[in-house]
Each structure stands twice: as structure tokens, then as C-alpha cells.
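Supplied in C-alpha cells, the structure appears directly below.
A protein chain is absent from this complex, but the other protein chains hold their places.
Naming follows writing order (A, B and C), and every chain is counted from residue 1.
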């Protein structure tokens, strides 16, 4: 027996556009249920263990907030000085968690399953920035959020992990229970004619 | 409608589009204006004179201004997209089919029966209501007063305006698109700085749209067009027209309201939050009224408004216009009127001839000027008919249909005031100005009190240069332009005229505050500017004192022999101009008002007929599939758990992984129980306290392996507890080797409870031994169930054998389905919150927040033994030895059983010997239900000295009646714990 | 709208992204049992509340989750210093 996996929006995908939660000429929102991730939490400071952890997950762990490291199909971003999200294919989650926790048997670094904690959205299109900025500043610095960078911030009252893939594409991780609300918010921003 | 001696459209002039006529209605009359008109200019052009009535005396009111300074022209306005119950006509742009209606005066502003109040004006002086209507009771009078107040009625129509939020960051925010703002923006453009220029009008230019100005010999409009083109060529410049900067906050954050209109009205509103490093305040200035007897008659208008009407809209306010001034800008009005062909019988200047720099120019255009003169009074009730002019030795009556007044200028510095700037009175110009601008601000032009355009432009260039060098950017040196225009010159104010009755001099036109009211306030010692305002209601109308404040406090200064600076101004409060509440709320209604949180198996709960309630998460309270109504369904759900098996979605329960070499020690500092001694595979229940000793949260902690714990706070506190852990880790115990990772949403937790729970779990084919002797109560296992990774805790909230199965959330729906479908023969039922809570009540387990309150300690809920055993410290422990925790008055948790009757949560336990309220009480029923298993009404209660009173019979007061109850042990069901240990 | 640059993630954060922790530098005793009731309740309840500069702790709650300290004027709301939690303010105030 094996239980069936279901995505957050598994039952409400727009059949017209495969995988899209909504689409308009200027923006498209998709759920990226193929993205998995794990959460690394360190019990101590020190860059020494970072290298070992990076080796275990196959991507360098960035030591500064906002940096977004990629190595082949792995991506890593810093959540806090002692925690990182490592993105991987969802099928690799178990193996990655196992590898880290085997490397750090005393749990000075712990890997937690995190694929189901965040719902990853991909927002594409020329209006992407405008839509996101309805919910907050994204950055209080002019040009403060460049392509290839990550950020944790508040959008429309919920915390979001944001990755700017390119000028017109974003990955947005939202806590699963609030993902539906977040999508509703973006849809309401996009539905109105500008 | 009315004769042409009121306002009319000039044959030429203005920046309106005379090719595009716009039809609209006013009080049902169909009228026409032009694109580019405001509702105010169109109404004046159509000869509308009386636009409303004043608040207290219902005096006829005409347009006193053309913009938001106008205290009089509040109208209800409907366009194709929405409805404004009351808005100043000058703030509405005319659109096709627009409907405007009066909101004051009954049956109409022209004829208002309540005008009879004027007869009693001596009785209705300042603050009269504080002195009467006390007997027998204010409530008797209140309805009459209330009915007479307010502008406009809300209607229930849903606005079709589109609403958006905008958040933006800029290097420079330029507020005001007149000559000052445009010059500053132009010079900063193309420097790489990101500039946002806002102006509240649809067209940039500010006063250049209507003042007679030329730049380098060409009309100002060409300079404006050129400048705007240059700004638009820079992609870093954002121009927002029809956009009001409504408020300024800390760190140069602003709110802006942008209206986007089409020919049918205001189609969309964008509410901006904008933060800028630098701010250029170029908001200009407005004229202020002059005080004289009967200065409130329709037909009397601010001089600057008259010039704007003529210059921007091609509208004459009257065919025969007297001008009254104490400064040189009045001459500009007279000359503009003459140029437009309006008859100007006389210009009355309060000053000596020597001061009037434009007198010759005025006389050249055919205006007779009289000096050292005052207007002593006016006549005409619904429209001005004549004014009486008193010179040094003469008195003459001048017939006229309009009077333009200019009593000096008021710089619009409200936004600086929002930041706490105290305006300073500058004697020479008789105006309040900003002396110390907030950091990063530059106040220029009219807002800075500049009375000549040359000065204004120089200030703008200086501000731009300062910003440029501040930011280290290259700056195009703006070319000097030669400006040809008339200066506003100089002023000599005379605040209280020495002729005319003070009880006829209006200071506040909307609220009917007169000089005599200020007199009375001064006599009664309401002399502080705030007392003055509040006692007389001066400046408290919808115009927020734009025309009345300065005159009011200058009069008060005179009455009390103080300087104007000593009196000071009232504080400017945001917003600068009233903002529709719907604009602020924007699209945040219904489900978007506050995020809802959904369980991972939400769709299944809906399918099962779950009645969802917001418990912080959307959770099923009960299931329609289990019964026709709440009571029968809840009972069926309870019976299922007690007799076979129930399935409950507890996914919202908090899950925090605490890891690292010091994880156990770390947790032991929070919980009353020592978590450090928990062995892998073990689970322990406990409570945690805040430092004041009060219970903050409860839950179980599982030890998943060495240095690896999973804390399970309550659903409602999950995020707060994670934050609490992290705060202590960072701030007090930074050397502990521990990490805190909240992972709640990652896992769906489905509890299966009941005598058949093990059988049901077995059908999920766990890959570990679940036999009772191996997997015991208060233990945890990690492995796989139904082929997916799982954590299974054997814990019980219901008193039955119970497993909590956690799987990654993507499997939640499938797990729930599987449990309900694979349970054939075991008849599993979905169980909702209510049944779940009643089951635990039978067992006597506390529900945090119901059976504990913000003062409950572990000593009160029977955990004193555990506290006493702890030798080491934990948060809140020290407070348990303070007097409060050990006092005799503590309410302690007990069970209660009804002796006949039904218990209800919230019932008060009366002090013994009392049978009727009011009387002392000693605690309350914290939870209650009818127990199907026990066949009686039971509850938990917090009762003073409860522990020693078990067995006692008490009276409980609830909803007006009293029932008898027995205090018992809190555990009603299976006190020996046989069932959960099976 | 208060804006603070978090000394950990180096982002400017608006007050909506931050949480407030009140007065900084309140240290919990290692052994609370040795404190008198007065000392303990001082720790629990008594707070600096100056009209002027106040040293306080904030958390970059919606950002990197780190607690840090600032010195801020309680009337103007001007922030005069922002430091990491393990750093000392440059000039120690009297009170």
C-alpha cells in the first residue's frame, strides 16, 4: 500500500492551462509541486560545519542572507544565520535528509523534511513585480532585490520566501496552510484590469 | 436656474476642452459643462449660487473656494463607478452623467426651513450645549441634535471602482506639480535618481494653469509642456497626477491616493505607500478670508479662487466683482477679472496707498482703488447684492454680485506637520512657515512662503542641487529663465476690523463660528488654541480649518494680548485631505481581510460534510455525515470513539523540532517536567510557563532519537511557542548547542482513537511493531505507514487507546480517505472538534485557554507534585513561590457534576450560603457537556480552594437560574487509565 | 512607519516585518531562587520608560528571525544605533 500524494492545489488546477492557478496576458501563477526541499538547522555557529553540511547536500550553503547558491539541480538559501533551505527534486528529499543526519549524528546540524511545509509558486510575466508589490515593498531599497537573489519578507500579511529567477519570474515559497489564501490574494490583484 | 449676474461661462479662456461638452445633473436639473471642469467650476458656470447651508444657523452658503479649501460645497456625487456621500465640489472632476445632490438644507439649500435657527443665534453661541439640556437627561435631546448633523447618507451600493495597493521606494518624492515642483523635478531628472512627482490635479502646472505668467516671453503653459516632456523622457521619473499625498509618517513614508478617471468618472483608485530618501514639499499656498460683518454671503469668494476660475476654467463668478484685500495679490484678481471682461467697481485695500505696488496697473485696467478702507458690511441674503465700504472719511455702498477677498496666504505645510513640525509664525508675511524641516525634506515655493515666482524657482533649484550633492549624483544645471509675472507683494494684516458687528463676522463658515464666539471663549478662559478649537468647534469641520484657523487664532491672540506665536496653531493631523475608508481597506474584505489557514486534507473535510469553523485554522466542528444536527452528530462521533474508533484531523497541532547536543536541557528549561530525562522513543506531557508563573502552553514532547526532540505545542500557540524558544535561545542562552525548527505545516497528523484504534492502524501496514507490549502508551515511533514516511505517537487526549499518525502533508487527504475506507468492520467515523473536546472533558484533561486562564499556574491544575520534584530551574518557577501562587484565594481545577439540571460553561459558582445574585462568587465552570458515556451533565471548574472541596455541593449561577452541583475529581472517565493503556 | 536595517540580514525592514521586545539588557538571573521577591519582581515588571533615548530589542520576525538591539528616541522615534545582540551599545546610558 502506498498513499497518494496530492499537491496543495491538486484539486483546483485550471484545466485550460496545465499547472496554472491563473493566467493572464501579463502574469501566470503556477504551483511547482516538483520542488522539494529540506531545512537545515545548526545547533552551533561556525563555518567549519557548513562545508561538511554543504558536501552532504551537494550545494554550498551561503553564509550571507539573500545569496542563492546553485549547484546542478540543488539550490540553497539562508533563512537565518543558523538555518538554510536546500531545494532539490521532491524525490530526493528522503535521501538528502538521511545523508545530513548520518553526517551529523550528534545533530549539530539537523535536516528536517520541508517539502510539504512550503508551497512553491512560480510567478511569471511582466506584471509579476507589480502583483507582488501590492502585498508589500519587497525591499525598502531601490533595486534592492536583484535577479538571482533570495529574500524572506512579508507579502499581503504572510511571510514568504522569494527567489528572483529573472526579471519576470519569481519562485515564492508560502507556508502550506496559507498558500490558498496567498493565491486568492494574487488572483484578486491580477483579476482587476489595470 | 438663476440670473446671469451669478456665475457664467466666459466666451474664451481656460484650459478646459470646449469641444467636449459634458452633461451632468445637480439636484435633478440637467446641466452642461466641459471636459476639464471641476464640478464646482461647472456649477458656478451654470449660475448656481447657493450650494449649501451652514451647520448651526443654516445660513445660505456659496462657493468660497474652488478646491479642497472650500468649507461650503459638500455635495453627494454619483458617477458611473461609485458614490460619494459628501465631497467638496471642487475635488470632483466633471464626468458624463455625473449626478450631484445637496446634502445640506431641507427641502433645498435655496430654501431651508431650519434657517429659523438664526433667530436664536444669540442663544446658540459657542458651547451653549454645555450649559443646558442637562435636565432631565441629555438622552432626551440627543436624537434631535444627532438628526440635524452630518453631511450625506451612506448608501448600500457596492463601489465598482477598482482598488489597488501600491508599494514603492523612491530617491526623491516631489509633492506638487506647480512651478516649484516641476523645476525641482526637472533639474533632478536624468541624474539617475528615481523621482516620483505627485500632484492632486489631473493636469500639471499648479497655479501656472491660471496665473498670468510668462517664461522667457512665452506663456507659462508652453514652459509646463516642455518641462513635462523632459520629465517623461526619463524612465526614472514617475509622474502621478490626480494623486494626493495624504499623510507623512516616520522615515519619510507617505501614503498617496491616486485616482484614475475616464470620461465616466473615477474608474480606479490606487492607494500608495511610498518611501523616499528625499522629499520636496512644493504644495503651494492658499488665500485666506478677511473678517468683516456678513462676510459669509454667497458671492463672496477667495481671490485666488476667482483667478483660478477665470484662468483655468474660463468661468466668471459674478458679473460685477468687488475686490477686498490687505495685500498685493488682490490686485492680480482685479486685473484678471477686468481682462475677462468682468466689471470691477472698486478694489478696497486696507493698507495705505504707498504700500500698494500694483495700484497703478490696476487703475490702468480700469479698476478704481480705494485705500485705508474696510468693508463694513454686506447685503443680500441668498446672494450678495452690495458692500458698504468705509474709508477714512467716507462711507459708500457699492452694488456688486461678487466679492473677491484676500486676507493673506496660508502655505500648505500640513504634511510637515504630520511629522511633528511646529510651524512658526513669520510676522512680515503674516503666515506660518516651516523653520526646521524633517530630515531629508526641502520646503519650497508657496509652501515656503515665497511670494514671487523668481524666488520660488531659485528655491527649487537650490533644493535640487542640495539633493544632488547629498546623493552624489551629477546634476544638469537648470537654465535660468526670465519670469514675467506680478508679485504677491506684501501684506499688512488687520485681524479684527474696527467696524461692523462681531456677531456677524464669520470665522468658520461651515460650523458657524463667529468673532463673537471667540470673544465668548476668551471671556470664559478657553484661550488655549486647543480649547478655543474644541469649545467653539472652530476648524473642526470637513475643511479642517483650512480657511478659518489662522484668522481664529489671530483673533484670539488679539483678544488675549498675546502674540500669534504664543497662541500657536493646533496640530496638523493626517490625512491632509479626507480619504475614503474603502480606499484604505482596498480589497481586504471577506477572506482577504485576514488569512485563513487550511488543513492539508481540507477538500476531504468538505466532502465529508464537515462544518468548518475558524479555530485559527479552518477546522471541522462536526460532520453533517454523522448526524442531522450538531448535537446528534457530536454524540455519534463521541460514541464511535468510545465504542470502536474515530478519526480526527489534528494537523494544525504544533510541531517544533528541537535538535542538538543540548536539546533536552534546553526543553527542560521551558517545561515544568524535566524533558532532559526523556529517552528516545519516549513521550511526555507537560505545561510551560511565562516568567510570571502563569501557564502559557501545554503539550507533549517526543524524543525521536539522541539529541532530537519534537515539541507539540497547541495549535493556537504553535508559532508563538516556536518564537518563544528562539527568543530565549538567542537572547539568554546563546551558548547552548541547540536548534529550533518549526515544521508544523510539513506534517499532517491524523489521530485514531478508540478500542479498535490498533486494528485500524494495523491496516495501514506500519513497518514497525505496534503490539501493545512493545509500542506502549506515551511512546513514539518513526518509520513508514501505508508506504510513506511517518511518525506515530501513542498519546491520548480522549482517554481511549489512541495513535497520532503524522505523514508529510501531501499524503493527508489520502491518509484520511484510507482510514475511513479501509476500516470496514471497524466502522470508523470522522470526529470533529466539538466531540474531541467533549471526549477529553470526560477524561478530565485540560483544554488550554478554556480550563486555564491568564492567571492559572501549574499548582492550580494538580501539577504541584511535578513542580515540587523539579530541583533545577525552569522558566516561571521562581514566580510560583511568590505570594500570589500559594495564596488561599487560588482557583483550582476540579470536576463538577450537575445534580439535576444542565451545566453550561461560564456558570459562576456562588460562595456558600448564597442563593441569589448579586453575591460573592468563587469560580466558574470552564467546560461543560452532557456525557453520553456517563449519562449526566459534567464539567470542569476553577474554584477557590477547589482541591480541598471535592465532594462539596455548590450552587452554580448560569443564565439567570441556579443549579446544584457536586465538586469532584476532574477525571470522570476511566480513572485507572485502563483503556488508554490497553 | 519605523524602518530598521537588520544587522544580521542587512535588509531594511518595516515595522510590520518586525516584532518588538521592549527594553533591552534585562538579564535573567542564573539562579532565580537566590533572588528576593523584590529583585525577582523588579525583573518581571519594572521597566525603563524614558521620554528620550531607550535601548530596546527587536526581532527581524518576517525576515531572518534574529533578535537585535537598537537605541531609539521615544519622542522622535529616531534610531541612533543598531547592534547585533551580542554587541554593546557604543555609549552606555546612565539609566
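Keep this in mind: a residue touches a chain if its C-beta (ideal position, glycine included) is under 8 Å from a C-beta of that chain, and two chains touch if they have at least 3 such contacts.
Methods note: contacts and distances are computed from a predicted model.
Choosing from "4Fe-4S ferredoxin", "4Fe-4S dicluster domain-containing protein", "FAD-dependent oxidoreductase" or "Sarcosine oxidase subunit beta", the protein name stored in UniProt for the chain missing from the display reads "Sarcosine oxidase subunit beta".
In terms of the touch definition stated at the top, the absent chain reaches B, C within the entire complex. Of the options B:16, B:694, B:940 or B:980, the residue whose C-beta touches the omitted chain is B:694. The chain not shown here is touched by just one of B:45, B:520, B:938 or B:954, and that residue is B:520. Touching the chain that is not shown, out of B:35, B:603 or B:905: B:905 (per the contact rule at the top). Summary of contacts with the chain left out: across B:90, B:125, B:206 or B:895, the touching residue is B:125. For chain C, the list of residues touching the undisplayed chain reads 1-2, 14-16, 18-20, 22, 37-38, 41-42, 44-47, 49-51, 54, 56, 72, 74-77, 95.
If you put the missing chain back, the residues of chain B touching it would be 83-87, 120, 122-123, 125, 128-135, 138-139, 142, 145-147, 149-156, 158-159, 247, 249-250, 253, 255, 273, 418-420, 503, 516, 520, 523-526, 528, 530-531, 534-535, 542, 544, 571, 573-575, 578-582, 584-586, 588-591, 593-594, 613-615, 621, 692-694, 849-850, 853-855, 879, 882-885, 887, 904-908, 910, 917-921, 924, 957-960.
Here, only the chains that are shown with their structure count from here on.
In terms of their C-alpha centroids, the spacing between chain A and chain B amounts to 32 Å. Rounded to whole angstrom, the centroid-to-centroid distance between chain B and chain C, based on C-alpha atoms, equals 28 Å. Each of the following residues of chain A touches two or more other chains: 83, 136-137, 139-141, 144.
For chain C, residues that reach two or more other chains under the stated contact definition are 3, 14, 65-66. Put simply, chain B touches chain A in their complex at residues 162-171, 194, 268, 273, 275, 587, 591-592, 594-600, 602-603, 617, 652, 657, 659-663, 706-708, 737-741, 743-747, 764-765, 786-789, 807-815, 818.
Those residues of chain C that touch chain A in the shared complex are 3, 8-14, 16-17, 62-66. Interface residues of chain A facing chain B in the complex, by the touch rule stated above, are 1-8, 10-11, 33, 39, 41-44, 82-83, 94, 105-110, 112-118, 133-142, 144, 156-158, 175-178, 180-182, 184-185, 188-189, 192-194.
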